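Here's a structure for you.
Of the protein chains in this complex, one is absent; all others appear in place.
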Amino acid sequence: MIVGHLLRGGLNRWIVLSLAVILAIGIAVPAANLFLPAAHPLHVPTYIVALFGKYLCYALLALSLDLVWGYVGILSLGHGAFFALGGYAMGMYLMRQIGARGVYGDPVLPDFMVFLNWKELPWFWYGFDQFWFAALMVMVVPGLLAFVFGWFAFRSRVTGVYLSIITQAMTYALMLAFFRNNMGFGGNNGLTDFKDILGFSVQAGSTRGALFFASALALALGVLFVAALGASRYGKLMVAVRDAEARTRFIGYRPEYVKLFAFVASAVMAGIAGALYVPQVGIINPGEFAPANSIEIVVWTAVGGRGTIIGPIIGAILVNAGKSWLTGFAPEFWLFALGGLFVAVTLFLPKGIVGTAMDGWGGFRRLRAARHEEAGQSDAAAGPQPEAAQ
Amino acid sequence: MEKAPQHAVGSEAETKESLRKETILYLDGVSVSFDGFKAINNLSFLLQKGEMRAIIGPNGAGKTTMMDIITGKTRPDEGEVFFDGDIDLTKHDEPAIATMGIGRKFQKPTVFEGHTVEDNLALALSGSRSIFASIFHHRDEEEEARITGILETIRLYPLRETSAANLSHGQKQWLEIGMLLAQDPKVLLVDEPVAGMTDAETEETARLLRDIARDHSVVVVEHDMGFVRDLGVKVTCLHEGSVLSEGSIDHVSSDPKVVEVYLGR
Amino acid sequence: MTLIRTIFAAFFLFLAALPLQMASAQDDDTALRQAIAGLGAEKGYSKLREAIAVVVETGDPRGARVLNALSEGDVYRHQDQDEVFIVAGRGKELTLLDPVTGEKVGTAAKGALKKVRVNNSVRRTVDEAVGALTLAAKDPHVRISAARTLIENPDPDSIEIIDEALQDEDDSAVIAVLEQARAAAILFSDQPDEERIAALDKVREIGGQEALSLLVRARSATQGELRDATDRAIASVRRNLQYWSVGQNVWYGISLGSVLLLAAIGLAITFGVMGVINMAHGEMVMLGAYTTFMVQEVMRTSFPGLLDWSLLIALPLAFLVAGAVGFVLERSVIRFLYGRPLETLLATWGVSLILQQAVRTIFGPTNREVSNPSFMSGAFRLGELSITWNRLWIVVFALVVFAVLLYAINRTSLGLRMRAVTQNRRMAAAMGIRTPWVDALTFALGSGIAGIAGMALSQIDNVSPNLGQGYIIDSFMVVVFGGVGNLWGTLIAALSLGVANKFLEPFAGAVLAKIFVLVFIILFIQKRPRGLFALKGRAVEA
Amino acid sequence: MLTVENAHLHYGAAEALRGVSLDARPGAITCVLGRNGVGKTSLMRAIVGHHPLTSGTIALDGQTFGRKPAYDRARAGIGFVPQGREIFPLLTVRENLETGYSGLARSDRSIPDYVFDLFPVLKDMMNRRGGDLSGGQQQQLAIGRALVTRPKLLALDEPTEGIQPSIIKDIGRALTFLRDEFGMAILLVEQYLDFCRELADSITILDRGEVVHQGAAEDLDRSDVRAHLTV
Partner (left out) sequence: QDDTIKVGILHSLSGTMAISETTLKDAMLMLIEEQNEKGGVLGKKLEAVVVDPASDWPLFAEKARQLIEQDKVAAVFGCWTSVSRKSVLPVFAELDNILFYPVQYEGEESEKNVFYTGAAPNQQAIPAVDYLMEEEGVERWVLEGTDYVYPRTTNKILEQYLKDHGVAAEDIIVNYTPFGFSDWQTEVARIKDFGSAGKKTAVVSTINGDANVPFYKELANQGIEAQDIPVVAFSVGEEELAGIDTEPLVGHLAAWNYFQSVDTPENEAFIEKWHEFTGNEDRVTNDPMEAHYIGFNMWVKAVEKAGTTDPDAVIDALPGIEVPNLTGGTATMLPNHHITKPVLIGEIQDDGQFEVVSETDELVPGDAWSDFLPESKKLEADWVDLKCGNYDTEAENCLGETAMADTEEETEAN
């Protein structure tokens, strides 16, 4: 329905183009991997499929952050938590799928429970042997956390950096909790050694291809969803809340609900991204909750251009591809390059790569001038509370 | 507020209540203080349905604070605030009060700088405020027409595609008035609408407000006495958080206390 | 028991030997030499301990030299000569010293020597043996620690010797400790119950964990009234300890809080006052720590005598180095980002990666050693509180830094300008304030403070390229919890989070304690959405 | 004292000033009038150095400013009362006033008495945070703050906005006092005609970024001049 709304409004051709590209990649890459012989010039090695599958998940994650940060102005420094929760929900399903094939051969208990002497499955592992349940939990768990967290935080009018920092505290606390072996999620090692998903071996080329396609599809749907929201009246409302939250109250809106909806939707998107990510990389562990990971998501989004739709996608892919390439190409110096890139983007592409590109060159110059202007105007408010909505 | 035994004031309380029923805004014995500083001091203020009232008073008299109280931004320390006879405003928050039909223009113009002029109005346009409604909302022709109408009234039609951030100070004032119109509230609280406007625009604004007042209740705060005179309505002068003088413009402006603290010689 | 006995044998002989001059014993050192040669027999540690006992039993105080050397690991056996030497120097050719006189007697190739291996138990034997010899030492501190050794190892046999020592003793501090040692010994003796009950009080006086340990150990050999009395004593010590443990937790909390304060206070400027989401803050701390390392390195190689002063020299340097980096950073990057606070996160994150890797490239990825100067080593007791000097100094230092900063920001004209510029840069310029200069100085100040925090933190933590990462999150928590832009808030937040953590830790464990504190912060922010010391009123919303 | 010559100013592609020229002499009040959005504030921004001119020159006492930053202009003697007051919200009233010290010699660092004579309310509120004041109080503080810098040229952008009538009168008296006593040059952007008519020695009317009239205050009574100010 939302899409219908979007179509009524006329699909932005950039959106159409990016949807087409994403879906084309989603089909072409696995196909080129599976059906073309290794010697063929267009053959895509499995390594690349695995790599890009991961990037697509990151892209969806960045897009989900963009929904709350770019549109509603909520700088979440804890989005990795939703991603990781989605990942864990999927990981639990995959663990249950191992069945008796674990090293200790226990038909029910995952290996880590066996050697920690657990005698039976903790209640929160129930149901995860069913894919549908796991799939539901992939969305429900992050969504619920976001709902509870957001419900309190937004109603209490926690804004700006205060909100950012408590999201960071949230993911940090979750990280510490999941590190604990007693929590029943495998402690530091997390969940690994997956065998199959829906009966197909996770290592099989065709499964890989299917997961790749699923990630591309999820990303495409994510783009469609965000684009549709952005084009709706709610999209305007989100921006209004971002720019002048207090003002929206006086014309009768409840910014807390505006935020809550976006936050929950975004958490669900992040959860889905995490769920698709886990079978492709083969491990989920508490490191995904690390605050630094969440900051990286922000960085991808900013590099690509927040508030745009393709920006975060491009940012996520570009930064991660750069990281993949540089960590192999210049293992001792890649941090200089990556760090330099971040500084350069902030200085020379103030709206991120896509944001600046969309403004075009003329726009770029206008922007420099406007920035000059803005610099003074907006920091009247920027003093003690950097992200003050108003 | 009343501390006297109930039976003795029974009738008084009753008259008070019937009095209240008539009003659209009813403030009684309202006080508020900030860190010990009494900004509003036992203020009582009534606005009848359909009435337009001008409020004047020295800088710092508490005019803006009074609007803050009515719109739920500031909670009074004590006193009663009622809307439409029997809605206790102190029990509601800003969005609730706004949806009940109290609209406000701020002293310092505040608009959505990330949006175009037109979108600012579209957001303010009356209608459901629920999230899901807003997701599936589709702007129809009637709304289109209303927006165009308002754009013309506030003379920003040529600038409708301009980002509100790029408006001049006065243009923002107008846009805010426009948003208030779009909201179509029962009561309009207008804080210094003509500050930064030319004389001609001031006259225009007075005309506009008189128009609105035909089927709305309005409270206007202004320092421009010419403008207040133009409005031709009852005037209340606040001072140090309570009413100093009330009546026709001639009555109030000749009140020596008002001259002393406000108009100057 | 055998050990204790030999020690006392040694002691008596030592006392006896004291009036005699060294000279008289000098010519007759064959017994000692023979005993020393026994140290070279290779048969494991228990044999070695026996060999030590033999040395001690000779009663020759000159035996202490070789025993100390043994403990230090400087005693070698010459493979060919089958003799034991004290060895000095390093490298291939080593100097041989006579084990009795300590005179140089020749050199030997490293290959020809075999080290006499010692371990903790051997070292302990040596310490106790040499320690007992020192109950008659000149320095009262040495005597006290010798008496303390006796408290730790109460033995009825020592009563006599303590009495003897008490007679010659006139230092009241030493007497007090000796009396406690005597009581402890009585408690473990088979003296009549009344005596032992009487001793209980004195033992209790020792206080703390030590008294408790003595009492618990003695309890098993008691019965009847004595047992009841012991139990009462145990209970009273326990109770006392409990009270003190609250104090101890408060102290730990304050001390953790002061570390948080130090880590956060620079950020309270760059983030709190300027609004820059400064992800490179941790790296500024790191730079300060590495500066301290460099200073110590130079001192170690060039002015070893000044090592104790290294922190004093590192203090301004750490401030300048981190401040200078901050200055450059502000001028080259941050200044283009005012009015876009969120973008500063991206840029400073990049800067933080670069700084980390730069330090890794220059100094290597591993920890570097920064040592505690002597005034920051060890601990002292305050009642039952054990307070380590380094923590105490860090608390003091943190509070001083805080006070200076508070003064600078609120009471100086530069501070006023800083605040004006950060509140409204354009208007500040229109008031004639040189905003670029003030911006750069403010950022440099925040960074410099982070640098001196790094100097202090190098005293308790790793000096590695990861140092900063360990503090950045906590620092942001503290600043935000306290209320952004409020220095007092930062202080109170740091201390209260520290104390909360330390009260939770004993029963929840370190991991859960940390989780609880984080959850507490999240909940607290719901109650006070702008931190502990939130600014209120229109001014903030404006 | 202040001369603006052929000033052009752009916001991106939009031109806000198109060849504005204007003089402000010492000992005189120069009033700039115009409807909303004609470029009055833009002109002020150009003068104090908040926004660069695309072309044209601005000079104070014959010294052209060029790209001189705002703080150097302030130190050269321009005091500024911006539209919207721009009080430092978290500084106390006293501290707000003291921000004016930075361009002054150490010996001059005091708040002139006439500031409190003009705006007694400031004295009562010395320790209150600027941001807590009412709109009009802030406006008074903004003027007082500009006076602390002992300017040669005082530039005021709609200083009467939101101010109660008696104080508007006070401000009027203050401006004449400053002009007559110190020979200050005063550049006043206004909408409030009567105020202008009373005070101005000369007027400049802007429309769509251009000067459409320049002359004596009396001209304001001419209807062709008035036409520029109506909608």
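In this document, chain identifiers A, B, C and D correspond to the written order of the chains, with residue numbering beginning at 1 in each.
The rule we apply is simple: a residue touches a chain if its C-beta (ideal position, glycine included) is under 8 Å from a C-beta of that chain, and two chains touch if they have at least 3 such contacts.
The model shown is predicted, which means the values in this text are computed figures rather than measured ones.
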Contacts of the unshown chain among the visible ones are A, C
Of the residues C:79, C:213 or C:332, which one touches the chain left out of the display?
C:213
Full-complex touch with the removed chain, picking from A:28, A:103, A:148 or A:198, is A:103
Touch assignment to the omitted chain, from C:180, C:390, C:435 or C:475, lands on C:390
Among C:230, C:310, C:424 or C:469, the residue in touch with the chain that has been omitted
C:469
For subunit C, which residues reach the chain that was dropped from this view?
45, 73, 117-121, 123-124, 127, 209-210, 212-214, 216-217, 248-249, 252, 255-256, 259, 356-357, 360, 364-369, 371-372, 377-379, 386, 388-391, 459-466, 469-470, 501-502, 505-506, 509-511, 514
Since one chain has been left out of the picture, which residues of subunit A touch it in the full complex?
45-47, 50-51, 54, 98-105, 112, 114-117, 176, 179-181, 187-190, 192-195, 202-203, 281-283, 285, 287, 323-324, 327-328, 331-332, 334-335
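In this text, only the chains that are shown with their structure count from here on.
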Inter-chain centre distance, subunit B versus subunit D - centres from mean C-alpha coordinates, in Å
30
Multi-partner residues in subunit D (2 or more other chains touched) are 11, 50, 86, 89-90, 132
In subunit B, residues with contacts to at least two other chains:
34
Once bound in the complex, which stretches of subunit D touch subunit B?
11, 14, 33-37, 41, 83-84, 121, 128, 132-137, 139-140, 158, 161-170, 191-193, 229-231
Complex contacts: residues of subunit A adjacent to subunit C:
75, 149, 152-153, 156-159, 161-162, 165-166, 168-170, 172-173, 176-177, 179-180, 246, 291-292, 295, 298-299, 302-303, 332-333, 335-336, 338-343, 345-347, 350, 371, 374-387, 390
Of all residues in subunit D, which touch subunit C in the complex?
48-50, 69-71, 74-75, 78, 80, 82, 86-91, 95, 98-103, 129-132, 145, 149
